[in-house]
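Take a look at the following structure, please.
Every protein chain except one is present and positioned as in the full complex.
A, B and C are the chain letters, set down in written order, and residue numbers restart from 1 in every chain.
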Amino acid sequence: MTLPAPRFAPGLRLVAEGLAMRRGHRHLFAGLDLALASGGVLRLAGPNGSGKTTLIRLLAGFLKPEAGTIRWEGMPAEAEPALLIHYHGHREGLREALTPRENLAFAAALLGGEPGRIAPALATLGALPLADLPVHVLSAGQRRRVALARLLVAPRPVWLLDEPLAALDQAGQALIGALLAAHRAAGGLAVVATHQPIAVEAAILDLGARGAALSGEREA
Amino acid sequence: MSGSHAGFILAAYGATALILAAMIGASLLGWRSARRRLAALEAGRGPAGPRAPDLRAP
Amino acid sequence: MTTLRAIMIRELRLARRIGAGAGLGLVFFLILIALVPFAVGPDQKLIGRIAPAILWIAALLATLLGLDRLLQADEDEGVTDQLLLAGTPLPLILLVKALAHWLATGLPLAIAAPMLGLMLAIEPAAMLPLTLSLLVGTPTLTLIGLIGAALTVSLRRGGLLLAILVLPLTIPTLIFGVTIVREAAAGRAVATPLMLLGGVTLLMVVIGPVAAAAALRLARN
Partner (left out) sequence: MDLAPPPAPPAPAAWMRLANPAVFNALADRLLLPLAVLTLAAFAFGLHGAFFASPADYQQGETVRIMYIHVPAAWLAMFAYAGMAVSALGTLVFRHPLADVAQKAAAPLGAGFTLICLLTGAIWGRPMWGTWWEWDARLTSVLILFLVYLGIMALWRAIDEPGRAARAVAILTLVGAANLPIIKFSVDWWYTLHQPAAVFRIDGPTIHPSMLVPLLVMGLAFLLLHLVLMLLRMKTELALRRIERLQIVAAERGGAG
């Protein structure tokens, strides 16, 4: 049961310029630029509430920025950004009444994966024994692994991961590093929001520091 | 038995037989499926399927 | 196409697993109908006259009942985000979800209506038109409800608000639906109201999912 590694088009680039976003009356960030090309991994650092989740959801296209633009360069012809993106958030996107196998079969149909990749993906995440148990009996860590298996079931070049290490033990966290390394090697790119270090070499964008500097400027 | 009366009796006993059959059938099916799932889980094979080697993506 | 089929399979599987949803609409329909004679009295003639209205209002409220479950569970467990990343346009996905919901609520109501019509002393001539009107009309209730559910998905206790948003929009369907049954009971032709009812439904097949998709995208932040 091997998992054939995906190959992604190398020319893909994410370019964001002058992004600004507010939550209520508080400025989360403004004038934020970032660029990430195939093979790149960017870690968003910063305390809770510094806008990591909001930025990830902006890049995923779920939210519209108040100012600034998000561009995807080098995209295959007819594709649109949403088809390139895997989003992994706090809520795992798994229905509790279904089993991991059923949830991933649905994800495969929804996001263009192959059912054949479900078992090897679960095995890679060390969750194959859980395949046919209802998700509501699984622990938080086990659900996290099943949700992460979705990344492997439907190969997509862009991974937007929001706190993927939450609820994972040491072995799990090392596994995330390995998956990100493999993804990068296959020519994919990833933005990972986490306040713990990840076991892969990545550029760092510290929203915490930016936010302090930002509010500092306005008051000065 | 006069014609119309027989019709009503047949309808009443038919409906009763149908509902009783449904109750008995549902109970039996429920028991059979529970027994099968229980046997699978207890045999350790479990619906989780055979254990597979943990393969890292290359 | 496979995505839509996978969505339908998942919806039906979920409806079977989470038992509360499936038969609930029908039980609510039955209870509403059983209540009327206690208020009105066991007088067959009077009940027979108001039966069409009772049946349709009961169908409307029964459909409303299951609506908040339509999108809420997916939203709470983060599945909606994944739907936005799917290859298939969101309105189509929502149309399939509405169809699955209709199969669990609208269809059983239409099938059970004649038997319950017996309890309300409805004219035998109006039995078939009653079922027909419900078959054609209840999809609209679900589709309008879909919009209401999408608008209130991020609210904690959206159920009541959903009813208030949806009910006024269902008035045309109610008028045409009841007219069909009353005309049939009086032995007159039902073609015109039936056409109008079908027209409204077809209109909502387009407007419902598109508006609901927009509302769901809005509810992302």
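Heads up, the rule we're going with is that a residue touches a chain if its C-beta (ideal position, glycine included) is under 8 Å from a C-beta of that chain, and two chains touch if they have at least 3 such contacts.
Everything quoted here is computed from the prediction, not taken from an experiment.
Novice: Taking the complete complex into account, tell me which visible chains touch the one left out.
Specialist: Every shown chain touched by the left-out chain: A, B, C.
Novice: Check the options C:P37, C:G87, C:P172 or C:G198 and report the residue that touches the missing chain.
Specialist: Within the whole complex, the residue contacting the unshown chain is C:P37.
Novice: Among A:L59, A:L125 or A:I176, exactly one should touch the missing chain; which is it?
Specialist: Looking across A:L59, A:L125 or A:I176, the contact with the absent chain belongs to A:L125.
Novice: Suppose we count only contacts with the excluded chain; which residues of subunit C make the list?
Specialist: 18-20, 23-24, 27, 30-31, 34, 37-38, 41-44, 118-119, 121
Novice: Provide the residue numbers of subunit B that touch the chain removed from this figure.
Specialist: For subunit B, the residues touching the absent chain are 1-2, 4-6, 8-9, 11-13, 15-16, 19-20, 22-24, 26-28, 30-31, 34-35, 37-38, 41-42, 46, 48.
Novice: Take the complete complex as the reference. Which residues in subunit A touch the chain that isn't displayed?
Specialist: Within subunit A, the residues touching the omitted chain are 125-127, 129-130, 133-134, 136-139, 141-142, 145, 169, 172.
Operating definition for what follows: only the chains that are shown with their structure count from here on.
Novice: How big is the gap, in whole Å, between where the Cα atoms of subunit A centre and where those of subunit C centre?
Specialist: Roughly 38 Å separates the two chain centres.
Novice: Where the CA atoms of subunit A average out and where those of subunit B average out, how many Å apart are those spots?
Specialist: 43
Novice: Using mean C-alpha positions as chain centres, tell me how far subunit B is from subunit C in Å, no decimals.
Specialist: Distance between chain centres: 30 Å.
Novice: Which residues of subunit C touch subunit A in their complex?
Specialist: 2-3, 5-7, 10, 13-14, 17-18, 73-74, 76-79, 81-88, 217, 220-221
Novice: Can you list the residues on subunit A that touch subunit C in the complex?
Specialist: Its residues touching subunit C are 54, 57, 60-63, 82-83, 85-87, 89-98, 102, 105-107, 109-112.
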